[in-house]
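All protein chains of the complex are present and in place, except for one that has been dropped.
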């Protein structure tokens, strides 16, 4: 298992982690398999989406915030109930197929760590399984 | 493959299944790998979120219900269209990395079966792949 660190600088932020994930896959020497990218936090998530225009992830974050606004009528009183909700909508892991030793992402796809309660120091776990 | 049973007691309910999943991983004897926790139902889901304060999952359920209310203008007329919608938003499986024979959950993370059309007797499938 590999582990990478992500330093976020805002409360809500999408950080492109495609590079570090690709390096972890390369270091694993696995040629054919599946990589699991896992976020061990309950107020953050991970997704795959377009990376060419940063406005795409800003729009994603804005719709998530419309669904779960930072200040709303929540029961959980630590000021981050919305962050937990966003984590479940987004999910805690993504899986990507590895073929010829490479991540089989589509042309426009990047892997994004999604911070919902930053700024914080975060961790991401990466595990590559071979067939 | 292991199978566990979950008995739900309300229409909408989050049930912590971390214990049974951890036992299934232990019984598999896999030391390094990835576990897939899979829900074979179309009106239920599975997620990873905070378990210390039960209000977190109540807030999650409330936001999902705001997005897909129990009674709305749906085409599917079995009275559980909202449950199907919630299932797609949440997802049918989670993946967790196994390291040194243990689930690599974060400090606050628990695995929750999400009932959206209970009360019912439900099943969860668990498969551990080794590297």
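Note that the chains are named A and B in the order they appear, and that numbering of residues resets to 1 at the start of each chain.
As a working rule, a residue touches a chain if its C-beta (ideal position, glycine included) is under 8 Å from a C-beta of that chain, and two chains touch if they have at least 3 such contacts.
Please read these numbers as outputs of a predicted model, since none were measured by experiment.
Against the chain not displayed here, subunit B makes contact via residues 1, 36, 38-42, 67-68, 74-78, 81, 84-85, 87-89, 91-93, 95, 123, 125, 127-130. Within the complete assembly, residues 32-34, 47-50, 53, 55-56, 58-60, 63, 66-67, 89-91, 94-97, 99, 104-109, 129, 131 of subunit A touch the chain that is not shown.
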